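Note sheet for the following structure.
Note that this complex is displayed minus one protein chain, with the remaining chains in position.
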Amino acid sequence: MSKSIVVMQEAIRIKKPDAIAEAAARRRTRQRRERAIEGGLFLAALISVATTVTIIAVLLSESIGFFRTVPLKDFFTDTLWTPLFADPHYGILPLLAGTLVTSGVGLLVAIPLGTVAAIYLSEFSSSHLREVMKPTLELLGAVPTVVYGYFALIVVTPALQHLWPGLPGFNMLGPGIVIGIMIMPFVISLSEDAMRAVPMVLREGSYAMGATRLQTAWRVVVPAATSGIVAAYVLGISRAVGETMVVAIAAGQNPNLTWNPLEPAATITAYIVQVALGDLPHGSIGYQSIFAAGLTLAVITFVFNILGHMMRKRFREVY
Amino acid sequence: MSAQSSPRPQPSIARRKTAEALFKVLGLCSLAIAVGTLVLLFGALVFQGITRIDWQFLMSYPSRHAAQAGILSAWVGSTLIMLVTAVVGVPLGVAAAIYLEEYARRTWITELIEVNVTNLAGVPSIIYGLLALGLFVYILGLGESILVAGLTLALLILPVVIVTTREAIRAIPVEIREAAYGLGATKWQTIAHHVLPYSSAGILTGIILALSRAIGETAPIITIGALTFIAFLPPAPITTHPPYLSFDWLMSPFTVMPIQMFGWVSRPGEDFVGNAAAAGVLLVGMTLTMNGLAIYLRYRMRKQVTW
Partner (left out) sequence: MDLVESPQAQDWPKSLKAETCALSFSYGSRLALKNLSIPVSEYQITSLIGPSGCGKSTFLRCFNRMHDLYDGNRYEGEILLYPDRRNILAREVDPIEVRMQVGMVFQKPNPFPKSIYENVAYGLRVRGTTERSLLDEKVERALRSAALWEEVKDRLPAQATSLSGGQQQRLCIARALATDPELLLLDEPTSALDPMATASIEELLLDLKRSVTILIVTHNMQQAARVSDWTAFMYVGELVEFGLTKQLFTTPIKKQTEDYITGRFG
C-alpha cells in the first residue's frame, strides 16, 4: 500500500510541461471565478448604501419642490397644517405636536415599566422565568402594528372613557399607552443586554460589602450600564416617533396643535397615510407635502438613531 | 483585644429587605402588564372576531355589507407579495451578509456598508413607503403593483436578514474553516460547502422572523397605493396555455391582510368591527405561528450543535 503511494508521488513529481500549463490555466479560471463571486456579493452588500442614498434623494427632491412653494419660515412657524384645504396652511407644528405627545405618552409608559422589568429580569428573576419571558416579550413586539391600532381604538380608549367620561373616541392617550407597551420589549431587551454586560466581579464587590440585591442592582449595575440603558431609551424614542398605524387608527387624522393628550390629533406618520389613501396627482403640492413631512420624520429618527448607536458603541467599548 | 459578645443589631437589613420585596413585586407587575396586554389583545380579537371566521369569510371579497365581506383578495395579495419579498430579499440579504462576514476587509467602504445596515434597521417603515412611491412607482414607472410592494418589503427586511445571517455565520468556529482551507478549498468552496450548510438553521430562523414582520407591515404598503377595497384577484401565475407561466400578476393592483383590517377598523359603525377582529385573529395567528416556529428552531439548534 505504501509502495503505491510512493509510485503515485513519483508520478506527480515527473511534471511534464503541458501539465504545468494545464495547472496554470486551471488556476486562472479558479481565480477568475472567485473574483467574480466576490464582486457579486459586494454588489449585494452595496444595496444597503444604495437604499439610503435613494431614500435621501427621493425625500430631498420632492421636498425641494415643496419648499419652492412653501417658505421654510411658514413651514416651521405656521400653527395650522391644512394642505388640502381651499386656504392651505403648511405649518408642521401641529403634526410635530401630535408626534411628540403620542411618543411622549408612550415613553412615559415604556421607560419606567421597561426599566423596572429589565432590572428584574437581569438581576432578580430565575433563569426559568427569563426563559419564558424572553419569547413572550419577543411575541409582544412581533404583533403587527395594525392589530395594536385596533386594540387602542376598540379596547383601550373605551376603557379610558370609563375613567374620563368626556374622553373623545379619538385621542392621543390611548394610542400613546399602546405605543408604550409596543416598544416595551425593545427597551427591555436592550437595557437587559446592557446590564448583563456588566461583569460579575462588580456585583460581587457590592455583595461582599453586605448590600442587598436591590442595592447592588440600583447602585452598581444600573450606573455601570447607564449609557447602554439610555441608548435603549433613545432608540425607543426613535421607534415611537416612527410609529404609524396605531396613531392613524386611534388618534384621529385631524391635525391639531395641542399638548393635551386627551384631545385627538394627527401625527406626521398619520398624515402621510391619510394622503396616501386618497388620490393625489403626482407632482401636486399635496403629493409633495408628504415628502416634506417624511423628511422631517427622517431627520428626527436619524438624529435619535445616530445618538443611540454612538452611545451603545461607547458602552460596548467600555465593557 | 476582647471580642464583642454579640454582633450589633442591624435594623437596616430588615428595611432593605422590605424595599427589595417591594421592588420584586413591581418587577413582576411590569412583566405582568406586558403579558397581560398580549393576553387581553388576543382575547379581545378572539372574542370579537372568531365567530366571523368561516369558509365564506376566507373566500369572499370585501363588500359594503359587513356580513358578506370576506378576506380573499387580502390573503391572496399577502401571499403573492410574500413570494416576491422572499425571492428578492432573501438572496440579497444572505449574499450581503456573506460578503460582510467572509470577504470584507476593514476599509472605509466596509464601515460605510455596516453603518448603513444598522441605520436602515431603525428607519420607520413608512419612509420605505415614500422611497418606493418616489422610485418604484413613479421614476421606474412600475405602478401601484404587487411587484413594487414585494420590492419595498424586501428592502425593509434586508437589514434583519443581513444581521441574523451574519450571526449565524459567525457561530461557525474558525477551526472548521481552517480545516476546509487546509484541504485546498477556495474561499467560495469553504463558504458553499461548509459555512452556509452548517449555519442554515440559523439563517432560516432569521428569514422566518423577517417574513413574519413583513406580513404585518401596513404603512409602506398603503403609501405605495394599495387599496382597501379590492374585489378581484390578481391574474393567476399558472395559466392554461403555454408557456403555462404568467407574470401579469406582478403588475396587478392588490390589497393585503393588514390593510384590509385597517380598512374595516376605520369604517364607522359596529358592523365591521367583527370583520376587523377576524382579520386580526388571522394576522396574529400567522405571526405567532411564524415566530413560534422560529423560536422552536432556535431552541432545537441550541440543543443540537455543540461547537
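Per-chain residue numbering starts at 1, and chain names A and B are given in the order in which the chains are listed.
As a convention for this text, contacts are C-beta pairs under 8 Å (C-beta built on N, C-alpha and C of every residue); 3 or more make two chains touch, one makes a residue touch a chain.
Bear in mind that the values here come from a model prediction, so they are computed numbers and not experimental data.
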| item | value |
| --- | --- |
| From B:G141, B:G182 or B:P268, residue that would touch the chain that is not displayed | B:G182 |
| Options B:Y61, B:Y138 or B:Y198, residue touching the unrepresented chain | B:Y198 |
| Hidden partner chain, residues of subunit A it touches | 1-2, 5-6, 8-9, 12-13, 15, 23, 27, 30-31 |
| Positions on subunit B contacted by the hidden chain, ascending | 105-106, 173, 175-186, 189, 193-194, 198, 305 |
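By definition in this document, only the chains that are shown with their structure count from here on.
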| item | value |
| --- | --- |
| For the subunit A and subunit B complex, residues of the former touching the latter | 30, 33-34, 37-38, 40-42, 44-49, 51-52, 54-55, 58-59, 61-62, 112-114, 116-117, 119-121, 124-125, 133, 135-140, 142-151, 153-155, 181, 184-185, 212-215, 235, 238-239, 241-245, 248-249, 269, 272-273, 276-277, 282, 290-291, 294, 297-298, 301-302, 305-306, 308-309 |
| Touch list for subunit B against partner subunit A, complex | 13, 16-17, 19-20, 23-24, 26-28, 30-31, 33-35, 37-38, 40-41, 44-45, 48, 91-92, 95-96, 98-100, 103-104, 112-113, 116-120, 122-131, 133-135, 138, 155, 158-159, 162, 186-188, 209, 212-213, 215-219, 222-225, 228, 258-259, 261-262, 265-266, 273, 276-277, 280, 283-284, 287-288, 291-292, 295 |
